[in-house]
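In this view, the complex is presented without one of its protein chains, the others remaining in place.
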Amino acid sequence: MKVLTNNPKVLEQFHSYPAVTVDYRAVSLHELMVLVRDFVHARHRLLTHPLSGSVKPNETLYKSIGLTEQPEDQLCLESLNLIEQSISTVDRFARIRKDIKEEHHQDLQLVDLTLISSAIDSLAAAKPLPGTPPSGSSRLSST
Amino acid sequence: MRLELGYIHITDIRFGDASKVEDGVLYVNAEEVEALVLRDERITSVKVDMARPGESVRITPVKDVIEPRVKVEGPGGMFPGVISPVDTVGSGKTHVLKGAAVVTTGTIVGFQEGILDMSGVGADYTPFSKTNNLVLVIIPRKGLGSHEHEHAVREAGLKTAVYLGELARELTPDSTEVFETLPLTEGVKQFPDLPRVGYVQMLQSQGLLHDTYVYGVDAKRILPTLMSPTEVMDGAIISGNCVSACDKNPTYVHQNNPIVHDLFARHGKDLNFAAMIITNENVYLADKIRSSDWTSNLCAFLSLDGVIISEEGFGNPDTDLMMNCRKITDKGIKTVVITDEYAGQDGASQSLADAHESADALVTGGNANQVVTLPRMDKIIGSEEYVGIIAGGWDQNKHEDGTITVEIQAITGATSEVGFAHLSAR
Partner (left out) sequence: MSKKRVVHYINQFFAQIGGEEMAHVKPEYREGPLGPGLAFGPAFGDHAEIVGTVICGDSYFNENMEEAKAELLKMIKAAKPDLFIAGPAFNAGRYGVACGAISEAVKNELGIPVLTGMYEENPGADMFKSAVYIVSTRNSAVGMRDAVKKMSALALKMLKDEPIGASSEDHYIPQGIRVNLFEKDRGSKRAVDMLLKKLKDQPYVTEYPMPAFDRVDPQPAVKDIRSAKIALVTSGGIVPKGNPDHIESSSATKYGRYDLEGVNYLSKNRYATAHGGYDPSYANEDPDRVVPVDMMREFEKEEKIGSLYRYFFSTVGNGTAVKNAKAFAEEFSKELIEENVQAVILTST
């Protein structure tokens, strides 16, 4: 799974994890979603929901989204629909400005990390990975 | 399964030398509660406080709300697989301290937990302004990780609720209510002419602060499965969900699941409440497809005529909601879905992140972006420090006169997606 992320904690945690390629970009949440759409246009299929988590898009800065490692034969219209809808939701929330304090960046990163970890766990459960360390989320208990 | 709930009506809560219930008053020995909570070495200190309906009190940030109950007859104990050993619950007799609740507060991550006002306009939006609340303000050991912190606070609340519930064991209930569902074939024979109705409950299951546990199992890891609706009344489902105060289901709401209760109210009269199915809302898209396939197949296996589907959360779960609704409808089963809305502060935006035409019968818990100004409260339990940053709050929302302006998504239980509240929108 290719994980597009703007969350440094995800890079740190999964950069050498088998079967996961972390593509870290230091961009805004909106920009990250647009990058994901570019990948979808280039025939990658979404593997995780772009609106993961209940922290609303205007209350966080971080997002990690899983896509197929390789492009597929055809453009996945469902993925395209989902990412388009998600971008429009993110933009809709962005109209309500919320101040996100520096001291909460770590917490927001942690929450995003656990959300993508739960997807990586699902991936690992579906395809056992040789020599995989124990489940992602169980190792996240302390920051 | 047949479960009798015996209600002991609680009209007041007070500190006392001995914890007991007398004439509808719940007396609590604070030292005993403290000692119980501090048995967990992850917790450094706990402050035990109280809040009664109508008082000028604000509790924030609220993590969970739990109803004190005790199992007096039948297998198992309260919160099986978590506090009591794993055993199937939902039959026999259970006593309930109706009108009392345990409220936990704790800043697990520096944002996101709810506001609970006992009076004023905010009280209209939360169902827990009507309960007599024992509040635990929990301070964890320094350096404790977020997962462990959440776990410690969750357990402290449940243990305290069990401790209070025990006080009801020997009491004679003020009123009782019986809930019974029969096994499949017997149920069909019992009400051959009534439509067979099921309840599909979607459980929040996305990760830290977004988890729900079923008999102690993380709901992320379940396949959709069948339950007797009475099992939830004995605490088979508990909340580990701290994000989105307005539409998460606190443990109290699982124990008192209003859809279960309102379906039982018509059971044998207008419908045959045949089954409850629980499913999840995972981040991984393949999980969603599998879970919604499985859920719709279960509905078809059970020959259901109609299904109510409830959601928990916004965004990612909207996709699960629409998948479930579409696939169940495709089986020829009539559906009603319950959700809430994020239509912007002006109400002019699209309400949901996903939509499908099969969701043509929808009940809403209201627009969570609606802005409300809450009055100054004489007493704050917990800390208002986080009001500016919890979901639905923003920095300029504290005014000089002590009032605060928030979106109602900051208020615990305001837009319940299992229909526990009265709020709606048009």
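The first chain written gets the first letter, and so on, giving A and B; residue counts start at 1 in each chain.
Keep this in mind: a residue touches a chain if its C-beta (ideal position, glycine included) is under 8 Å from a C-beta of that chain, and two chains touch if they have at least 3 such contacts.
Note that the structure is a prediction, hence the values are computed from the model and not measured.
Undergrad: Considering the complete complex, which visible chains touch the unshown chain?
TA: Touched by the chain not displayed, across the whole complex: B.
Undergrad: Looking at the full complex, which residue from B:Gly77, B:Gly120, B:Pro140 or B:Gly366 touches the chain that isn't shown here?
TA: B:Gly366
Undergrad: In the full complex, which bits of subunit B touch the chain not displayed? Write them out.
TA: On the subunit B side, contact with the omitted chain comes from 124, 195, 197, 258-259, 261-263, 265-266, 270-271, 305-308, 334-336, 338-339, 341, 343, 346-348, 350-352, 355-357, 359-367, 370, 408, 416-426.
Following the convention adopted for this analysis, only the chains that are shown with their structure count from here on.
Undergrad: Counting only Cα atoms for the centres, state how far subunit A is from subunit B in Å.
TA: 28
Undergrad: With touch defined as at the start, can you tell me which subunit B residues reach subunit A in the complex?
TA: 109-112, 143-148, 204-210, 220, 241, 243-244, 248, 282-288, 313-316, 318-319, 342, 344-345, 349-350, 353-354, 369, 388-389, 391, 393-395, 407, 409
Undergrad: In the complex formed with subunit B, which residues of subunit A make contact?
TA: Going by the criterion above, the answer is residues 46-49, 51-57, 59, 66, 82, 85-86, 88-89, 92-93, 95-101, 103-104, 107-108, 110-111, 114-119, 121-123, 126, 137, 140-143.
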